[in-house]
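Every protein chain of the complex appears in place save one, which is left out.
Moving on, here comes chain A:
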Amino acid sequence: MVSKSAKQVIGQRLLSAFRDAGAVEVAPDILLDAATLLDLYGEDIRARAYVTTDPVRGEVVLRPDFTVPVVRAHMENGAEPARYCYLGEVFRKQDHGDTRPEQPRDNEYLQAGFEVFARDPAADAEVFALFHRLLTPYGLTAMMGDMDILLDAVAALPVSDARRAALLHHIWRPIRFSRLLARFSAPATLRPLSESTAPWTGLRTGSEMESRIATLNAEPDEPPLPAEWTDRLTRLFAVDAPAPQALAQLRELAREIPAIVEAVDRLALRIDQLAALGVDPAQVRFAASHGRETMEYYDGMTFTFTADQAGWPPVASGGRYDALTAQLGAGRAIPAVGGIIRPGLLAELEAAC
């Protein structure tokens, strides 16, 4: 059992490395207003957040994540470019399903984080290389993904706007995404919706329903998505190899899916930048679908560093979240990329040596 103070020591060490990398330390509140966070994250995080009530503020949560409060603080009074770092606890309920594991995961743990708000396209490589340098001594597996490539591929599918929007929305949900793709690939027939004599009830309006029915009724006019597109997407989503080989595979695929050329070029540039910063690209595994398993707010590069320990969450994770800043910034958006390291897990790795 590693003591909390030993974890703090490692956290402080990371924090000072982040400061040396040019970051200003921020200390967001632990009690955060619930509404924004929960609307953004949805039920999966609500299930894991400690929600409580304050007589004046209403629903509040114990900080489940630093990204949102850091983005908000930056939106309120920050100027670009900006680099922030922080160290503090996050709180997450651990609900394990039918049987509880022998070693339950922590429900409060430290995160040390580094976030860059800048229009500099080299920021992705800067963040990844910094994390890589700090974590090299621990022998972790570095994995990278890129939601940009997947989103561009899906956005370019020859389907109607309604179908495209549905696919883009569900890209993080593999079952729903494949069901939609299968449906759009088959000829659609008119659905015989039964009439209803039930009186109208609830907030959803009749015209909202009619507008969805109109979309459903237009389905038979849509040509099915040619089978080669499902095949191309399947091959794209399955790319998983050391970064240089993955890049070669993506270049091949870009001949069939021209819409991803630019995003693949950006990945190629990032890999070059990483090499220039001392990261061996062959030691980074690139998995195209990596970002589909992360938080939904990452919409560009995603990354994790994992230890070879059964049942452990990633030791570090992060990525680019431009869309999140647009959503929180009420029209104002700023490119943002960052990540967190869990000092507690590093402390356990050190203790095991």
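Everything that follows uses one rule, which is that contacts are C-beta pairs under 8 Å (C-beta built on N, C-alpha and C of every residue); 3 or more make two chains touch, one makes a residue touch a chain; residues count from 1.
What we mean here is this: contacts and distances are computed from a predicted model.
Visitor: The chain that is not shown, which UniProt protein name from "ATP phosphoribosyltransferase", "ABC transporter substrate-binding protein", "Branched-chain amino acid transport system permease protein" or "Isoquinoline 1-oxidoreductase subunit beta" does it carry?
Guide: In UniProt, the chain that is not shown appears as "ATP phosphoribosyltransferase".
Visitor: Could you tell me which of A:Met1, A:Leu203 or A:Ala310 touches the chain that is not displayed?
Guide: Once the missing chain is taken into account, the touching residue is A:Leu203.
Visitor: Of the listed residues A:Ile175, A:Ala310, A:Ala330 or A:Ala352, which contacts the missing chain in the full complex?
Guide: That would be A:Ile175, which touches the missing chain.
Visitor: Can you work out which residue in A:Leu193, A:Ala282 or A:Ala351 touches the chain that's missing from view?
Guide: Answering carefully, the residue with contact to the hidden chain is A:Leu193.
Visitor: By the contact definition given up top, give the residues of chain A that touch the hidden chain.
Guide: 38-39, 42-44, 46-47, 95-100, 166, 169-170, 173-176, 179, 193-196, 198-204, 206, 208-209, 211-213, 216
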